[in-house]
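Here the complex is missing one protein chain, while the rest keep their positions.
Let's turn to chain A:
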Amino acid sequence: MERMLKDDAREEKGELARMASFVGAMAISDLVKTTLGPKGMDKILQSTGRGRNVTVTNDGATILKSLHIDNAAAKVLVDISKVQDDEVGDGTTSVVVLAGELLREAEKLINMKIHPMTIIAGYRMALECARDTLLQKTMDNKENTDKFRTDLMNIAMTTLSSKILSQDKEYFAELAVDAVLRLKGSTNLESIQILKKPGGSLKDSFLDEGFILDKKIGIGQPKRIENAKILVANTAMDTDKVKIYGARVRVDSMSKVADIEAAEKQKMREKVQKIIAHGINCFVNRQLIYNFPEELFADAGILAIEHADFEGIERLALVTGGEIASTFDNPESVKLGHCKVIEEIMIGEDRLIHFSGVAMGQACTIVLRGASEHVLDEAERSLHDALCVLSQTVNDTRVLFGGGWPEMVMAKEVDELARKTPGKKSHAIDAFSRALQAIPTIIADNAGLDSAELISQLRAEHHKENCTAGIDVITGTVGDMQKLGIQESFKVKQAILLSATEAAEMILRVDEIITCAPRRREDRM
């Protein structure tokens, strides 16, 4: 029953269905389980497409996204991890593992002949209790800017410590925090550009206050401009087509062709003149710039950059404070972008255009350096996670300790609740607390520590009031999370808790699986 064959329409009922979904969900959670925590391992993913591309990652969402899954319950888990990625960016592995553990515990209860609905009722009560506990235990340093920055640094370091960047986590945490603070509360990570250039080491990565555009400067145009006035445009600079429908050129002699060509050239020349009349010395266009206008720009001493991608244009407009223009008739009212220096710089062996000293400081560029494409890709993913978490934390400033601390705190309260609740539900509440404790256990296991010993110590420690103990994976002991500065964002933790329980509940409620016959190709008859 472990695999559901895609053969014909089929249905599975009752125990069989439940088993199929449990097995599928647990298989998925076991798959990503080993990547959890600072000592979690990575996975190699090989695509089936041409080239057999290889990805090395320990990002849960990335792993699950690339899996070909046939089990319906497993798909639910993949989906929650994807949502977690979209919504908060981090905790994609934890959410799947927690859902898996909840189901594992539920399976035991079902074997004890407890009805799934009773389990769900218990889980719901436990969830309420756990969330309230978390809410009480949050810390908020919104008022204190310095302290908040430390919080952010801690969060970034905690997030990064489980990734490939853990060696230089302080450095990268600094990068990420700087970048996010520049956004001033917006969660639009589009304005943080991440450029990947192979070569050098991860340590050589840097945050650039300005903006780097991965383009070359046209030949014969100035390589360095000071006090640049930039016009950011989105307009056709090839042949400016007549847009009126049905228009076409129809001539009866060669001379007229030449005339029209000249008129076209004239039109382009006028357009260029109009652009130049803005008093600019740099022109960036989203679309292609043909040789002819490029030459005109070069003659006027204007730097013309063609074919920047759309995000590039938007970012550039954001950075330089200009607006994206498409018509050029009123030069006085178009807002131009400004920056101190535009120059061509070399990173590795690539030439890039660097805008520095920009007017508005919202956007910035992080240049990642590293030994190979794979390292860079993984570094980008890790950094992206960190940035997401940080940008969410800036909006919701509540933070928690990390290192298994929140799980233990919740487990303690849920345990209390279980003791107070009469009836079969208390088994389910108990199970919920066990599932919560499974997360620090896995973290310890992955680090090669004696998890049974550590968790029991931790639990004893947590029986005291206001305890800040968690697992210190580096030394392999129970440590004070406050001193170690291991922190997590409340929003991420809450999202993990909620969606994992929701998913587990959903899978538990199922007592029948109906699989339709897969859509066949045309050649079946």
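In this text, a residue touches a chain if its C-beta (ideal position, glycine included) is under 8 Å from a C-beta of that chain, and two chains touch if they have at least 3 such contacts; residues count from 1.
Rule of thumb we're sticking to: contacts and distances are computed from a predicted model.
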Can you match the unshown chain of the complex to its UniProt protein name from these: "Chromatin structure-remodeling complex protein BSH-like", "Small ribosomal subunit protein uS11c", "T-complex protein 1 subunit epsilon" or "Calcineurin B ous protein 2"?
"T-complex protein 1 subunit epsilon"
Residue of A:Met117, A:Ala277, A:Ala452 or A:Ile474 in touch with the missing chain, whole complex considered
A:Met117
Can you tell me which of A:Leu31, A:Leu64 or A:Val88 touches the chain that was removed from the display?
A:Val88
Touch as defined at the start, partner being the missing chain; which of A:Glu294, A:Glu314, A:Asp377 or A:Asp472 qualifies?
A:Glu314
Name, in rising order, the residues on chain A that touch the hidden chain in the full complex.
6, 9, 11, 13, 17, 21, 70, 72-73, 75-76, 79-80, 83, 85-89, 115-117, 124, 187-190, 234-236, 242-252, 256, 259-260, 262-264, 267, 314, 317, 323-327, 329-330, 333-334, 388, 391-392, 495, 498-499, 502-503, 505-507, 509-519
